[in-house]
Structures are given as structure tokens and as C-alpha cells.
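Structure in C-alpha cells, see below.
Rather than the whole complex, this shows some of its chains in their spots.
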Amino acid sequence: MKIYKVDGTLVSTNRIAMMEHKPLLVVREKEGGTPMVAVDPIGCKEGDWVLCCGSSAARDATGVKGYPSDLTIVGIIDKWGDAADGNSSS
Amino acid sequence: MKIYKVDGTLVSTNRIAMMEHKPLLVVREKEGGTPMVAVDPIGCKEGDWVLCCGSSAARDATGVKGYPSDLTIVGIIDKWGDAADGNSSS
Amino acid sequence: MKIYKVDGTLVSTNRIAMMEHKPLLVVREKEGGTPMVAVDPIGCKEGDWVLCCGSSAARDATGVKGYPSDLTIVGIIDKWGDAADGNSSS
Amino acid sequence: MKIYKVDGTLVSTNRIAMMEHKPLLVVREKEGGTPMVAVDPIGCKEGDWVLCCGSSAARDATGVKGYPSDLTIVGIIDKWGDAADGNSSS
């Protein structure tokens, strides 16, 4: 899994039916990093540090079997060991 | 999922039968970035910012179970939170 | 999917039985790029620009269900929209 | 599989139910490298060099069929051949 910071929401009204209305969030590994889009089955808010799961596991992790996701938030991070690099949540 | 901009179409007449006649689009993460090719089950046009799903989820997302895709457009982006980096659609 | 140029053949006589005798081609994203090896179910020749599918979809795309491939040629490219970067076939 | 060094633990109390209470460890390919998060079904401690499996295989490797992981520790490394680059465990 990778660690991302929630950067904001993404609106896509014209989407395939299989995506339903699940919330999509823009997340980044670091400030100014490439924006990725993750499905949010938890209810995160901007600024949260989150744990995202990719690969085929991202599908079931949404809570809907076979959902078309390749990146899904699986947890909000309380704390992780490496505060020194300025990325840890507080 | 990743965010791409639609750059144009791709023609491949000599393709494996499993690919059928679904439209294929050239997409890029940014101007001048590496061209990727995505299956388009929605009907996008050049210049659209789109959301693409990779991994095994790209297959069913085409609307055809087990379709041979590793990158499929799953939504056209209306708006996303990070206009500051010049990538957001308007 | 990614766009590659066919660079030549690869010979591997000592291979696992599941690979059978399908042709394997060395392909590159660009001149001097990292060589990748793709299964060729179509019959490409050196210099062809091809469309390759990775991920789990690469397996069935070979035409043999469950074939051990992570990169399979799924089409020969006739033309794609971005001739300006010198990669398009003609 | 990739080789990582265990850097510490990660706490995420608000996680999806499928993740249960399995321990999550922050691992890095090298000092100062990008932090990745792996599920630990073995019981590693900080400083251990470990072997991690990604892709869909990461799921069953946790010991729970279909677990939502894309990176799972599958072994603690005793020794590997390349001590010269300063990464081998001792």
C-alpha cells in the first residue's frame, strides 16, 4: 500500500454505470506530486493522510465486489513511524 | 485511477479478435508526456480530461467481461480540486 | 495499453512448458529504451509499431487462457494522432 | 518480489473492516526511499530486511483469502548475494 494525502474531490458526472456514485478523491504522495484518484469508502476529508491499496485488491476493498477501481482508500492513518521526513500526520 | 487528457484516436485494423471494434484513444498525463492508449466505452472527444482505470479492473470496465484492456476510461472529469497546477479541466 | 516498436526476436529454448512455442519479440517504447519482451499472437515484423496489453489481461490476449504473459501484442498500429513526436508509424 | 527494510509500524484505527487487525509496517527499498506499507503475517521487527510480494499474489499471501493487500511480507531475509552494495542484511 502507499501513503497519500487527500487533496480534494473530483467530479465526474459522465461516468460508466459500474462506478455508481461512490466519492472519488484526488490524492498525492507529496506536495506537488502527481495527482491520483482514489475511491473513498470511508469518508475522508481534505488533508487526511490515507493508506491506499492498488492492484486487483482495490476492487473488493471498495465494498462492492468487482468494482472498477485500481486505487482505493483502505484506512486513515493515525500515525506512522517516520515523522522525520515531514510526511507523517500529527 | 489516473487523470489523462485525450490526445486523439489510434487506428489498428490488424488486432486480435477479442478487441472487437471498440474505440482506442491516445491519452497523456500531461503535454508531451508518454502516450498511453485507453479503451473508450463512453465516447470522449479530443481535449477531454478523463479518469482511467488500470490493472485487472480495466477489463470489466469496458463493459465486456474479460476484455483485453489494461487501461480503460471510466469517466469524463467535470472538475477537480487542483486548478492551480494547470491540469484541471474548465 | 502502451505503444512499442518491434526491435527483433528473442530465442529462449529452455522455457517453462506453459509458454509453448509462441513467438517472443523484443519491443521498446523508443529508440534505446528499455527492452521489453512481448508475446506475439498476430505475426509482427521488425519495425512495426504495436499496441501491447499488460496486467492480467495479457494472459488471455495470447489466445490461450491462462498463458503466462504479462505483456502481449494486441494490435499493429496503422496510425495514431501524434505524428509530431516522431513515434507514429507511417 | 522486492527487498525492503522495515522502518516502523503504522497505526490506522479507522480502516475498512476487511483489513481486520493485521499489523501494517512501513518499509523502504533504501534509506530515505519512498515509504511503502506492507501487511506483516510473519512478525518482523524494525531493521529486518524482508521480501515483499505485490500484485494479486499479495492478497492470499496474507493468509486470508481475498485480503485487500497489494504488498505483503512473505519472508525475512537471512542473506543475499550482493553484500557489496551495502543493502544486504548481516
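Of note:
Order of writing sets the chain letters: A, B, C and D. Residues in each chain are counted from 1.
FYI, contacts are C-beta pairs under 8 Å (C-beta built on N, C-alpha and C of every residue); 3 or more make two chains touch, one makes a residue touch a chain.
Because the structure is a prediction, the values reported are computed rather than measured.
Every protein chain here is a copy of the same sequence, 4 of them drawn, and the whole complex in this file adds up to 5 copies.
Here, only the chains that are shown with their structure count from here on.
Rounded to whole angstrom units, the spacing between the C-alpha centres of chain C and chain D is 32. Taken residue by residue, chain C touches two or more other chains at 56, whereas all remaining positions touch fewer. Taken as a contact graph, with one node per protein chain and an edge wherever two chains touch, the assembly forms an open path, each chain linked only to its neighbours along a line. Pairs of chains meeting the touch criterion are A-B, A-D, B-C.
For chain A in complex with chain D, the touching residues are 1-3, 29, 41-42, 51, 53-58, 60-61, 63, 72, 74-82, 85, 87. On the side of chain D, the complex with chain A involves touching residues 7-16, 18-19, 24, 26, 32, 34-38, 46, 54-56, 58-59, 66-71.
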